[in-house]
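The structure's right below; bear with me while I get my questions together.
Heads up, one of the protein chains got dropped from this complex, but the rest are sitting where they should.
As written, the chains take the letters A, B and C, and residue 1 is the first residue of each chain.
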Amino acid sequence: MDAIILQILNGLDKGSAYALIALGLTLIFGTLGVVNFAHGALFMIGAFVAVTVSRLLTLSHQVIDETRTDFLGNPLKVDVPYIYGWFGESTGAAIIDWAVPISILIAIPVMILIGVIMERGLIKHFYKRPHADQILVTFGLAIVLQEIIKYFYGANPIPTPAPQAFVGSFDFGALIGFDANSIIYPYWRLVYFGFSMVIITAVFAFLQFTTFGMVVRAGMADRETVGLLGINIDKRFTIMFGIAAAVAGLAGVMYTPINSPNYHMGMDFLVLSFVVVVVGGMGSLPGAVAAGFLLGILESFASMGAVIDLIPGINQVIIYLVAIVILLTRPRGLMGRKGVMEE
Amino acid sequence: MGILEVKGVGKRFGGLQALGDVNLSVQENSVHAIIGPNGAGKSTLLNVLVGKLIPDTGSVMFEGQSVLGRSPHEINQMGISRVFQTPEIFGDLTVMENIMIPCFAKRDGSYRLHAFETVLHEKELVAQAEQILIDVNMIDKREMHAASMSRGDKRRLEMAMCLVQEPKLLLLDEPTAGMARADTNNTIDLLKEINEKRDITMCIIEHDMHVVFSLAERITVLAQGTPLVEDIPEKIKGHPKVQEAYLGQAHG
Amino acid sequence: MLGLNKKDMNLLLLVAGLVIFAPFILNPFPEGSELAQFNAGYPDLMQRFVIFGIFAIGFNILFGLTGYLSFGHAAFLGVGSYAGVWMMKLLTMNVVPAIMISVVVAGLFSLLIGYISLRRSGIYFSILTLAFAQMSFALAYSVLTPLTGGETGLQLSLNDPRVLGISATETGSIPVTHFFGLEMRDSFELALGSWLFTFNAGYYLCAAVMLIAFYLSIRIFRSPFGMMLRAVKSNQQRMKYTGLNPKPYTLAAFVISGMYAGLAGGLMVSMDPLAGAERMFWTASGEVVLMAILGGAGTLIGPVLGAGLIKYMENILSKINSTILHEWFAFMPDGIEDVMVTLVYPFIGKGWHLTLGIMFMLVVIFLPGGLVEGGQRIARLFRRRGAKTDDSGAEQSQNTPAE
Partner (left out) sequence: MSKSTLTRRGLLKTSAVAGAGLATPTVFGGAAWSAGHTGFTNAPEGSTVTLGFNVPQTGPYADEGADELRAYELAVEHLNGDGDGGMLPTFSSKVLDGTGIMGKKVEYVTGDTQTKSDAARASARSMIEKDGAIMITGGSSSGVAVAVQALCQEAGVIFMAGLTHSNDTTGKDKKANGFRHFFNSYMSGAALAPVLAANYGTDRKAYHLTADYNWGYTTEQAIKESTEAIGWETVNTVLTPLTQTDFSSYIAPVLQSGADVLVLNHYGGNMVNSLTNAVQFGLREAQANGKNFEIVVPLYSRLMAKGAGANVKGIFGSTNWHWSLPDEGSQAFTRSFGTKYGFPPSQAAHTCYVQTLLYADAVQRAGSFNPCAVVEALEGFEFDGLGNGPTLYRAEDHQCFKDVLVVKGKENPTSEFDLLEIVEITPVEQVTYAPDHPQFAGGALGTCNPGA
């Protein structure tokens, strides 16, 4: 039982990353009709916003420490962040410690800007082009973006820890009435899950309760009609693209303490998130979220030792197997609409 | 016994009874029109006839054989062709190829792996297709992409594609929708000619009463998924039920 | 001739000329010159050009004609490769049985996957093929290691039980692949002045197979079958109401292109008898999609060009390092030399992915029809210039399909 609850937690956690990426992906597809292969790259850029922020915060001047030596035997140069000088060492250290949460505030405008630039500068010209062209151009863009990141940050993962307050784990089981030490779970993963629930709720609320959202939803259902009503749908769709980019970017920022970011993390998620979107049903927002959590949980269960012993290799293929079964039994995914992307 | 016998066909979509107990008998070599107000179930009935929809109840017999449960291409191979309201043609292919495809379908059936023959070496079929293009006055457009033609040309092309197959029954879904009066009259003449010279039975769905009364030998009036009345045109014209159905819709 | 019209025959002859004289064409720069770096006329790369050409031609029969975008085609290439290596391990080092079994196994595998995947269309079809291919990769890399060699790849060893052949040569080596005695790595070298041209037996076998494959693809394009496939892409609804069943046509196209992929896989292991699991990874499937689109999907020659370009970049661009750059710009004053090297460096060597990405974007943005469209535009430009007096020389309607 404990093991199962643990894996459900893990699944929700993984699922929230899948769901956030898939949400933006399907939002872009639903509103703009564009298959965006660069969406994984947006997730990766979000993570590197966090890396950049923590690097900026730790911008340092070097102080020579005569008591110690470096590897060549010269006196050791110790990096002292400028921020220590401005706020004092303890406040400075605390600010650096909170680099990832601070990055969220910075990532929102940065990602929206990147999204808007992408849409206006490139994607806009591809609305009427075949999906294959959209895939190729966004794939090219994804490669370019990740190579740029690689050029500046290298290929090695860069550790970006969570604030000290959230490092480590706690006894989650005891909270919900299980035996002590039966369900130990990391703080930050719960934060991640909570954060993604907030984002998902916010996106849905935004679409549900604002006029802007209503127009966008109407546009997703029938773009031409809304256009005929004289509503400038293009402008709204541009903003939607910015929001989708921000969702992916925030997913990336928050993900950095879970796994050290590297330049190809976007590609790692790309194929998976496409599977999630398709399993959920192209263009369906609830479908994307549901499929994200479903696949996350199934993936977690498939990685349990007992399951692997029973079916060797199941953990390697579970996601794809589920995708195949769902697509064969439910032709348009869990919640897909008819006629979307079938020609 | 008609060439097409529809008996007791019913179809529900969720809570909506799209068709309820439709009976229809189309006589060989006749022109049979199906009319009715919007939402009367005309298109649903047509989709049942071509195998796109499977009815919940009833039977559809064509030349004494059931068409139910067969897929569209099998029904077509039995001799039923369909012309769509918006022309359905192979837009990316040339006009000539659009005609060649039904030529092959007629000769080779629904599937044949003729991967190492060459289209242009099938002299007989090419000649046949060229003749048809001459007949419909499109020979000078043979190498055009079908999608780049005018709407009227597309309709003619689609009609020609159906005729290539020499169907026994031709289903027409509003063949004159959106046409100017002069074009409509041309189409009426063309259809008459086809019906008489080629012995093709026709079943037409149409809104334009002028077309219906110029062509049809029998008319079935559908309303809310059920046939109100079936009779010869003269009788339909003054039929109170028909007027009620149409006028009621027109004013309500 | 050969059942082709004049235009197609010319195209076939052109391609034949290109592959036969490839050792000259690809080695335009003299040995030892600064530009020799750009020579591609060595056996491995020439083999790759034509093998990936075959792969792309086959993929194009499915994608270019029917519009079905398979994202898992590399799986067939991989399966074909494994089958080929097993044939060499168990039967003989002659490449003919290996290539044949590759085609057959890939054909059967694609029949199975195609049968299931073609129940869906559009992106759902793409994801199904992707899922199958990813499963194949993941299993081949891990639990199927005894069958596939896993991480290392399936390779020959000194104690293979080769029924029609020897396990090891007298000198204690693994025997080499051959075509009825003609060793695939045999080469004839011709030195002309400071140029060196290599004529490799393996390459010419691949080239011959590729010409046959190309010829067959022309025949398919011009056949009633090919026309039906284009009809599938254009309008399945009308096809059904014309009495044609699109399913078997599409499945046949899927299997044929799967067999092309298997053929490519078989040739790959015939040239270099090792089959790695990475050749089934989704990026490898993506690569062939890119080849087709980059060259011009639905055109005859496009996929071959796309394959050539991508493989050229992968093999030539990635080998340029900063030392070589410094040599190129050595004639410049020191300061400018360094600036030039700094400017160019991100795009070559380890940055070749960046150049590839930029190229994809440029081609798709400016040449939606791929390289073939680029060629056509240039040709049109010349034609227009040539016929300037001809006032009616306006745009000819673009009705020549599938050039």
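The rule is short, and it goes like this: contacts are C-beta pairs under 8 Å (C-beta built on N, C-alpha and C of every residue); 3 or more make two chains touch, one makes a residue touch a chain.
Please read all numbers here as calculations on a predicted model, not as lab measurements.
Within the full complex, the chain left out of the display is in contact with A, C. The chain that is not drawn here is touched, among residues C:R222, C:R238 or C:H353, by C:H353.
From the set C:I116, C:A168 or C:V344, the residue in touch with the chain omitted from the display is C:A168, counting the whole complex. In the full complex, chain C contacts the hidden chain through residues 30-34, 36-37, 39, 42-45, 48, 138, 141-143, 145, 150-153, 155-159, 168, 171-174, 176, 183, 185-194, 196, 198, 200, 272, 274, 276, 278-279, 314-315, 318-319, 321, 323-324, 326-327, 330, 337, 349-350, 352-353. Against the chain not shown here, chain A presents residues 2-3, 6-7, 9-11, 13-14, 17, 68, 70-72, 76, 78, 150, 154-159, 161, 168-170, 181-182, 184-186, 188-189, 258-260, 262, 264-265, 268-269, 299-301, 303-305, 308, 315-316.
The criterion applied here is as follows: only the chains that are shown with their structure count from here on.
Farthest chain from chain A, judged by C-alpha centroids: B.
Per-chain Cα centroids separate chain B from chain C by 46 Å.
Centroids built from CA atoms put chain C at 35 Å from chain A. With centres defined as mean CA coordinates, chain B is found 52 Å away from chain A.
If you check the complex, the residues on chain A that touch chain C are 35, 122, 125, 129, 131-133, 135-137, 139-144, 147-148, 151, 271, 274-275, 278, 282, 312-313, 316-317, 320-321, 323-324, 327-328, 331-333, 340-343.
Interface residues of chain C facing chain A in the complex, by the touch rule stated above, are 63, 69, 116, 119-124, 127-128, 130-132, 134-135, 138-139, 141-144, 282, 286, 289-290, 293-294, 297, 346, 351, 353-354, 356-361, 364-365, 368.
For chain B in complex with chain C, the residues that touch the partner chain are 50, 71-74, 76-77, 81-82, 88-94, 97, 100-102, 104-106, 108-122, 143-145, 148, 161, 165.
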